[in-house]
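For this depiction, one protein chain was excluded, whereas all remaining protein chains were kept in their positions.
Labels for the chains are A, B and C, by order of writing; each one numbers its residues from 1.
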Amino acid sequence: MTVLDLLIEHAPALIVAIPLFGAFLMPLVSRVNEKLRNILALSIICLTGFFIWLLATDVLARGPRLYIFGAKNLASPMVRILFEVDSMSIFMITITVILAFIALVYSWSFMKEHDGLDKYYTLVLLLIASTLGMELTGDVFNFFVFLEISCIVSCALIAFFISEGEALEAAFKYIVVSSIGALFILFAIGLLYAQYDALNIATLAQVLKYTFLDKIVLVLLVVVLGMKAGLVPMHMWLPDSYGRAPPSVTLIIIGATLASFYGVLRVIFTLYGNVLSNAMRFALPVNVLVGWILIALAIISIIVGVIMALVQTDLMRLIAFAAVAEVGYMFLAIGTSIAALGSPYATTALQGGLLHLLNDALDIGLLFLVAGALYYATKKRLLDDISGLARNMKYTTVFFIIGLLAVAGMPPLNGFASKFLIYESVYQLNPILSIVAILCSILMLAIFVKVFYAAFLGPELPGFKDVKEAPRSMLLAMGLVAGLAIFIGLFPNIVIDTLVKPAADALVNHAQYISTVIGGI
Amino acid sequence: MFTLESGSGFWNPLLWILIVFIAFLLLYGIRGFGRNTYKKDTEQTKAFLSGNKEPSPDEMHVKASNLYWGFTTSLNNVYTALRKMHTGNTSDYVLWFVIILAVLFLVFGVM
Amino acid sequence: MIEYIPFIAVVGMIFIGLYAVLFRRNLIKIVIGISVIESGVNLFLITLGYRDSGVAPIYTSLPAGTPSPQGMVLPVPQALTLTSIVIGVAVLALMLSLVMHIYRKYGTLDIRKIRRLKE
Partner (left out) sequence: MDILELSELSVRIILGTLGLTAFGIIFGLFYKGIDRKLSARMQGRIGPPLRQPFRDVAKLFAKENIVPDHAIPWIFNLIPLVGLIAAISILLYLPIGGFPALFSWGGDLIVILYLLLIPSLSLVIGGFSSGSPYAIIGAQREMATIIAYEFPLAIIIITIAWKFLQKGATNVFSLATITATPVWNQVTGPLGIIGFAILLLVLLLVTPAELSKIPFDASEAETEIAGGLLVEYSGRNLAMFYLMDGVKTVVLASLVVTLFFPYNLSPLLHLASYPGMALDILFYLFKVFLIILFSVTLIRVAIARLKIDQIVYTYWIPLTLASLVGLILVMWDSVVMNLFSSA
């Protein structure tokens, strides 16, 4: 066994362990040197990224991988902490690590003038570790633990600007909502354990029978994870917390939110994959029912998201409402693919939804970075207070234009590629879905054109004569995201073939996920 | 290979970029024939206000919250309802969660 | 009937906690409500692992004559509960510190007055 094999074998554990270990190293290194700490944090992410790359090449080529803590094999009883990595997990951890890298590059200049940065970096790395853990784990209880860690850490990060009362308020709302949600997840896990004596997803998926208690579990898991992903009408914590968190970490919090979305996918496609299409309710297969419920919530999310975003005056809150709408697009796509399980357009919809997940993270992330740059340059949050910044902030303007076009789904940027797939698949289930999706994406365009006008165009106000362009590290971070957005927009097929298609196949093909564990006994 | 196929249609970004690039070269050339001078720092670069005296930029600036006024007023009912829904009260956030939970329990036949 | 009492208690605690979160206005009471929900869920997990007249699942100090493993309570729910309690303490501490800071900034603990972020 070569060193490389060994590294790949232990990669799933290392991917979580390295940022976790690094997190607690941060206060120590902070005492030595600030710059060293920033470099160390970045290199920890790079190292994690390297392991993710190793693991990705292996998993994409050879199928799912199992990592069992404290044992070579899985023996009965099946209660072991285990990580299971399939192409879907690979897709998610790749997104998370990209977002984390960009956020850290951005933080370098953005957070420079604040104190308490040792804690900041500790929290950021912990959040990254917990998000990666949620996406890698093959065990429901483990998922709960990582979810709770990410919820505690996100809350602390949202409250980071502790001198503002609003940040505290947002953090309190976030922790109330998400800790109640997490407790319900724990309750659901207890129900599952009581029936099947197992905690890992694959075993549960195999023995699940869709009993009365399983229905309760399904509803609890989907609703809680849907809330954590930001489905209307359970979205209200999202604008509060996104709007008040430091813009440099909003990107990572988006990653954590998307991990909850991943949880929904795991629950529906893998955990309940065996039973959904067989069970009946109202003379309909349950997968159609689940799909239509998600579609209904998604449509409400899209509409409420854009309509509320149109009247927001606080820039970051406005972007957060747009993020709600974007989450709606993802749920629309996966709802369609669940409702139409097995038909050819279900696959297209699923791929479109997953690609949109990536694009949403990048586009909304880019807009938050731009909003952060504006905040950094002007110290103003309200759109009414700023004007004519295109004169002094040329690069930021260009990045904002890219973000605007991407988030509104204009060709040839990445948002168009995924929305294109979504429009051209969901209309087959019902034409109205596509119509609403198209209309709301145009409203999204109107919203961000308004932001563009308010922040960048318009006359030069006297207060902004000597506003400076954002510092270099922030420009670099924005440039990286913008570059990715353009790349995915121009070569969508490359991303779809290498990452999205395997992920979609892994979701649909849950038998493989199960047999990896069952065969590993 | 570079064409994104959805099963219902196609989209080839590279082709579009090429077309735009060629058209840009051509039209930029054509545009070059036009006159590109004007008298800087004279009356003619002031904003056109039907001959009224130009107020300071602060007063002339149309604020972001006034934009799309016609659209938001025509959706006034919707906005009133949505504003009522977004109370900002944490208990209401949890209440919505409980409501959705209850509705789905009903739909799935638990209750 | 008697074996159902813990489950009834679990449901009761969860509903009491939810009631506190939904209808009490004081932040501290909301935090207490969340704690009560958490205790309910923990009680649920513990109850799942309970066996009538079972002993603690420690092999080295097993009382003589106990059938193993049938005579022991299940260890896994206890491990889960311990983890959950630890997490619960962290959440509780964080929430209480937030409440403290909020009181400093807003000068009130009434949840209806702490809503500068709305619409």
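The rule is simple: contacts are C-beta pairs under 8 Å (C-beta built on N, C-alpha and C of every residue); 3 or more make two chains touch, one makes a residue touch a chain.
For clarity, every value in this text was computed on a predicted model and none was experimentally measured.
Within the entire complex, contacts from the absent chain reach the displayed chains A, B.
Only one residue in the set A:Phe368, A:Phe456 or A:Phe491 touches the chain that does not appear here, and it is A:Phe456. Residues 3, 6-12, 15-16, 18-20, 22-24, 26-28, 31, 33-39, 44-50, 57, 60, 62, 67-71, 73-74 of chain B touch the missing chain (whole complex, contact as defined above). One chain is missing from the display, and on chain A it is touched by residues 388, 390-391, 409-411, 416, 420, 423-424, 427-428, 431, 434-435, 438-439, 442-443, 445-446, 449-450, 452-453, 456-460.
Simple rule for what comes next: only the chains that are shown with their structure count from here on.
If you average the Cα atoms of chain A and of chain C, the two centres end up 28 Å apart.
Averaged C-alpha coordinates give centres for chain B and chain C that are 46 Å from one another.
Of all residues in chain A, those touching 2 or more other chains are 172-173, 176, 180, 240, 308, 311, listed in ascending order. Shown for chain C are the residues in touch with two or more other chains, namely 18, 21, 30, 114-117, 119. Considering their complex, residues 14, 18, 21, 27, 30, 34, 37-38, 41, 44-45, 48, 76-77, 80, 83-84, 87, 90-91, 94-95, 98-99, 101-102, 105-106, 114-117, 119 of chain C touch chain A.
Interface residues of chain B, counted against chain A in their complex, comprise 1-4, 6-9, 11, 13-14, 16-17, 57-58, 60-65, 67-68, 71-72, 75, 78-79, 82, 85-86, 88, 90, 92-94, 96-97, 99-101, 104-105, 107-110. Of all the residues in chain B, the ones that touch chain C in their complex are 83, 86-91, 94-95, 98.
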